[in-house]
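A single protein chain has been removed from this complex, and every other one stays in its place.
For clarity, chains are labelled A and B in written order, and residue numbers in each chain start from 1.
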Amino acid sequence: MNIAQATALALALAVAGTLFGRRAWTLYRLLRSGKPAARFDDVRARARAEATVVVGQSKLLQRLLPGLMHAAIFWGFLVLFPTIVIAMTGAVDPRSTLPWLGAQGWYALLVDVFALLVLIGVITALVIRKVQRPARFKGSHLGEADLILALIAGIVTTLLLWHASQIALRLNDYPAPWAPISESLSHVVAPAAPVLERVAVWAHVLIILSFLVYLPYSKHLHILVAAFNVYFGRTRSPGRIEPIDFERPEAEVRFGSARASDMTWKQMLDTMSCTECGRCQDVCPAYATGKALSPKLLIMAMRDQLLSGASTPIVPNAVSDDIVWDCVTCGACVRECPVGIEHIDHVIDLRRNLVMVESRFPEEAGTMLRDVDRTSNPWGKPQAERVQWAEGLGVRVLQPGERAPEVLFWVGCAPAFDERARKAAISTAKLMQMAGVDFAILGPREGCTGDPARRMGDEYTFQRLAGENVATLNGAAVKKIVTTCPHCFNTLGNEYSDFGGTYEVVHHTQFLADLVHEGKLAPMPSEQTITYHDSCYLARHNDVRAAPRELVSAVGQAIEMPRNRERTFCCGAGGARMWMEEKRGRPINQERVREAVATGAETLAVACPFCTVMLDDGMRETGAKMQVFDLATLLAEAVERRRALAT
Amino acid sequence: MSVLILTDGSDASRQALTLARRFGDPVHAVHMDAVAPFAPDSLAAILQQVADELNAAAVFAAGTDRGNEVMARLAARAGLPLAANCVAVTPGAPAALTRLRWGGSLLEEARLHSPRPLITVAPHTVSIEEGPEPIDVDVARFVEELDERDLLVRASDHVAPQDGGVSLTTAKVIVSGGRGVGSKEGFAIIEELAGLLGAAVGCSRAVTSAGWRPHSDQVGQTGTKVAPEVYIACGISGATQHMAGLKGAKRILAINSDPQAPLMLNADYTVTGDLKEVVPAITAEIRKRT
Partner (left out) sequence: MRISACIKRVPITGGRILLTEDARAINTQHLGFTMSPHEECGVEEAVRLIEANKGDSVVLTLGPPEAVEQLRDAMALGVDRGIHLQTDGREWDGEATATALVDAIRADEADHGRFDIIFFGNESADSGGFQVGIRVAYALGRACVTGLKKVTLQGASVRCEQEVEAGRDVYVVPLPAVLTVKEGLNLPRYPSVPGRMRARSKPVSVVTPIRPDPRLELVSLAVPAGQGRRAESLGSGAAAAPAVVELLRKAGVL
């Protein structure tokens, strides 16, 4: 053992350790200061997520080349981790190594292979960044990335060179036959081996220590926190937003986030996990149509605000009002994110503060909030009008005290108050009657589920509406609910359980598909070509993708749009944006309409009243000739077709 | 039995006069401009004195802002009940009358228990009938003896209207937009049509609440009540609030994609369709013909 080198190593470790430790401690204390979040339950699901997303790199592999590139580096990092200790041991005493592992041939092989893979990964990354230059990196800190790639390359290169030198010098029983790359290299470096061996190992150790110190000051912090962030991700439905507890004393109620210090620890962890990869930005409908919002830039801005210690309000200092309101809560960003960032939670919490405390939001949305509060529907029309769509259909309206039907048909506000959304409800009712389903509607006793209020951040109004609806539903002993609206579907099924309302909630496409399966409805398919637009709240937030497709196949010839299933592109109405104007860029609905028209299909099938209105508007605005129909209406037509044939 | 009427010479006053004649004759008149500048307490004081002198069976006025205001003050100082915005009256003890509620979306049958009924008549609801002209009362001596306190509330200045646009109250044509217009920018087609017709631009309460247009453009119960030759309503559903402002419109044309919207059922003419297509089509058609 060389005293000088041992001392040097101890010194280097001490310095690096202190610098790293202090920063890590600051970050840890920051996380501890974050507001509470209930993310400690359901350990099994969390472990599963950890295995697939972190170890299995599942989200990253959705884009094959970058995924493989990162997997190579990531798995390489895992495999090569012990070599850090080996290198430090070797820096002090060139002859010693880690007991047992240091002598294992299979490990030497793994090291060689993965070192090479990491190098290939780095080169691939550089090619992607410098040659391909994907748009998702716009706004990211490219210099930082380059530095990190250089450091990683440096780490594995020095490792290989060191092993090569060791082999050349026959310093210890390094299992050279098992390390083909190092072995081959050893011949090349043999002349310089004595010097190279020391230089390489010390370079290796110092680069690693620099890397360690640099880590918590850069976006590479994700190495430390991303795995935790994935672990603490939501295990319940992605569509469920976490409620606020208003029963606490006013001073203790958390009205979303005004300042960085208002964030929950999970949200803080989110911002620390961001690698600026831009996958979220790539799929964001707002960003794609020229709005101010980029989910990546949002999280980066929140991170910068948090780490700078600034106590000024996040909006408008770090994040503009426009950015907050541009979001359609479609969840594409959350789905893409490889490190488990939950962007929607950030947006909602910013909105909560702006709406509930500051009363600062787009004016036209204020009308909707007032209407939904006073008249229990966002159109501000009298509740008594909720039965008008069903006039003459013989639909049972459940009166207070009456026996609950087997299935409660939750109509939703759109079909009741917007004539373009009526058809779907009428078709659904007729189909259910045809199939002999025992169902009823609540009529004027049905109030808005509160989804638009909640997505706008007005949690207070939402909870009041939820409480009223739960009381009505529980009072009527309702067990099973069918609804044509994915937003109602999501709220009733995933969010009402937080307020005492637990029901079996089914989307009308699922219910109708089942009826077709059971033979209770017999559609006859036609030649018409149909492309189906997946609603965000069905396909992404709730994994309902198959049932609507069964219906499409039952009525016509299916053609898929490029962005389909969980990759669907929002119609633009989510996040309460149905009630806000798009002030910048291109309209989101027209973007989607263009995609639909490009398939060449005659019909655009939808499963949501908002998608119906937005895409129908989009057709008119772009002059496209496609017809927009709800699946229920298409199914009703198909059933009629078979009937007409029979008579 | 004499009857007293407060008049300003307008059609609304002549409508009030038509009902006043039912209560008795002759009808005597005090003019709104008897006190200038306008001082409502003074007018009320004069009306009270004249009514006492004539031992009037009833006092009438048009249900305009000013008419209602002066009559309410008369009611307060005389300690008598007031029935505002009536559309039909039958003298008696008590008098029977029909009056407007909700700006005209509801009718109220009522009885007025009063030794001297005070009544204002809702404009645009009663057909003017010919009859003996009222006798003007010489109010000079009352004006001379007005109490200072009755002159405390008096118009001391005037502020001219802000823009030179066509005024809603005097416009012959109004093109009005509601929620269906969709946005502030969406009003461009409305403004274009209005410009071609020399019309005023109006809107519903939903539009002002959304901040798309100023409150001064709002037509309705809490906005401006209008009486144009033609009122073109684009994308307005027709809440009672809005309908209350349209009593005086001679012809209402409603353009809406929902044929069941209340305004579509209560208009004179309707066009079912998307206003974003229909309005520009009308504009183009007008241009074609001129």
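Here is the rule we use: a contact is a pair of C-beta atoms (placed from the backbone, for glycine too) under 8 Å apart; a residue touches a chain by one contact, two chains touch by 3 or more.
Everything numeric here is computed off the predicted structure, so don't read it as measured data.
Quick one: which shown chains sit in contact with the chain that's not drawn?
A, B
Of the residues listed, B:I46, B:A75 or B:V166, which one is in contact with the missing chain?
Touching the chain that is not displayed is residue B:A75.
Out of B:A93, B:A188 or B:A281, point to the residue that touches the absent chain in the complete complex.
Reading the full complex, the residue touching the unseen chain is B:A281.
Touching the missing chain, which residues of chain A?
246, 250, 253, 255, 355-359, 361, 366, 369-370, 374-376, 380-385, 444-445, 458-460
In terms of residues, what is the contact footprint of the unshown chain on chain B?
Residues of chain B in contact with the hidden chain: 37-38, 40, 65, 68-69, 72-73, 75-77, 81-85, 94, 100-114, 120, 152-161, 167, 169-170, 172-173, 197, 199, 205, 215-216, 218, 221-223, 229-230, 237-241, 247, 250-253, 261-274, 277-278, 280-282, 284-286, 289-290.
The rule we apply is simple: only the chains that are shown with their structure count from here on.
Please give the residue numbers of chain A that touch chain B in the complex, ascending.
By the definition above, chain A touches chain B via 363-364, 366-367, 370, 380-381, 388, 419-420, 581, 620.
For a test of understanding, state which residues of chain B touch chain A in their complex under the given definition.
Residue list for chain B touching chain A: 182-185, 206, 209-212, 237, 257-258, 260, 274, 276-277.
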